[in-house]
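A single protein chain has been removed from this complex, and every other one stays in its place.
Here is subunit A:
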Amino acid sequence: MPTPLLEMIGITKSFGGVQALKGVDFALQAGEIHGLVGENGAGKSTMMKIIAGVHSGYGGRMTIEGREVNFRSARDALAAGIGMVHQELSIVPDLSVAENVFLGKQPIGAVGQVRWSTMVREAGEQLRKLGLDVDPRTRIGSLPIGLQQLIELARVLFSGARIIILDEPTSALSPPEVEQLFSVLRALKREGRSTIFISHFLDDILRVSDAVTVFRNGRKVADSAVSTIDKGWVIEQMIGVGHDDLEESYTGAIPLAAKPSAPVVMAARNLGASRFFRDVSFDIRAGEILGIYGFMGCGQVELARTLFGKIAPDHGTLVLEGTPRRLRNTAAAKGAGIAFVPESRRSMLFHHEPVYKNASIAILDRISRLWLKPMREREITQVQIGALNIRPPRADALLGSLSGGNQQKVALAKWLTHPPKVLVLSEPTRGMDVGAKDDVVRIVRSLRDQGLAVVVVSTEPETVLSLADRILVMKKGAIAREFADGSISKDRLLEAA
């Protein structure tokens, strides 16, 4: 084998005591498309950010064409020919395509003026080389997202990158856009440039890559040429068979306990919202937990917001207990008996207010008409503190002084004094330690047993698997599969996504 274009040996990196990478080797050949897969938190992104110079201060060695390098910044990495296209695009929507391609290095004339004609001409040439027929004077924000992404890629290439890192490039793209991206990647390969392709979409990875590296728990667990492997092998490597970690790994079958007899509380019929999701239909019955699983950007986060009246659907209907309802805002959703806990604690809690004000805000209209009753609020909160095992057990503690897991419980607590009919939870266990996770699972199950209909939306397979009685898998904005009876395992879930 020739000397790799990029080689990483024994890379380690920790963040405040948590080891994100535990001695990882990685090699990238010239003219290679290299797929990188692994679950959330496996270390893929950390590794790529080290390569792209975003993270410095790691252990181990990195060489390019056999010469050792040590980047202090993304600028260093770019100078050495490494460019990264992040999942969140860094284009400026209100500037033209040409300005975006030349961002930060516009051609300057003799008296410091921007040379527009040169810029437009060269940007046009650059884009045509990638097979993109776009007028460089178009405002970039008016173009489809796939084209924006390719233009950002063009900018990275234009800066002379030989190694291009693409983080989850296909999640927001339609199938023809994915095709276009792939043909660009193949063209780059013919030029001898290399691509590292991070994605959760194993089908996409296997279609375009030459080689695949699998990460798990901060380690590289396998690598192989794509010609000799299939999707099942990759999933097996991602999940692992020897469970050395604390968490259950859900390789075995988990029984699903759907209750088809209970009445339908909420039903979605062909629900769609602009470019987030489309044609989503499902029923939720009382006393049932419906899990909705999908990768980041597959529309399930927006679906949850639509169920709570935050995003207005532009297609289809939402039926609550047999009556079609149009939820004009979140207050209307609350009035209709729907509760929602979003994925980010920051967007549901008041950090500078005491716990009791956080816990009472959603039911304030039930406990007071005009005058506040702070003592009553504290009593109610104290009951929830006991029921949910919130630490410290003081209704007057400032919310910001609680740990993340306890804050999450407060976010749940605010809906529980007057339980809703439908509880929508987005990422209910994200970033929690094992003990707090178990508490949340226990609480949600007991709510289900009291007859609530619960919707759990998550990008983490474990969350859905540990909670749901029935699972919908969303893929690029549509429901791809339903697991309703029998049993499910993590590999089957990942296979469906």
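What we mean here is this: a residue touches a chain if its C-beta (ideal position, glycine included) is under 8 Å from a C-beta of that chain, and two chains touch if they have at least 3 such contacts; residues count from 1.
Definition applied: contacts and distances are computed from a predicted model.
Asker: Can you pick, from "Peptidase", "Formate dehydrogenase", "ABC transporter permease" or "Oxidoreductase", the UniProt protein name of the chain not displayed?
Answerer: "ABC transporter permease"
Asker: Who touches the missing chain here, A:G43, A:G218 or A:P342?
Answerer: With A:G43, A:G218 or A:P342 as choices, the missing chain is touched by A:P342.
Asker: With the full complex in mind, choose from A:A79, A:A187 or A:L372 the residue touching the hidden chain.
Answerer: A:L372
Asker: Check each of A:V265, A:A362 or A:V440 against the chain that is not shown and name the one that touches it.
Answerer: Touches the omitted chain: A:A362.
Asker: Contact with the hidden chain only, please: which subunit A residues?
Answerer: 16-18, 308, 310, 329-331, 333-335, 339-342, 345-353, 357, 361-362, 364-365, 368-372, 392, 397-405, 407, 414, 431-433, 436
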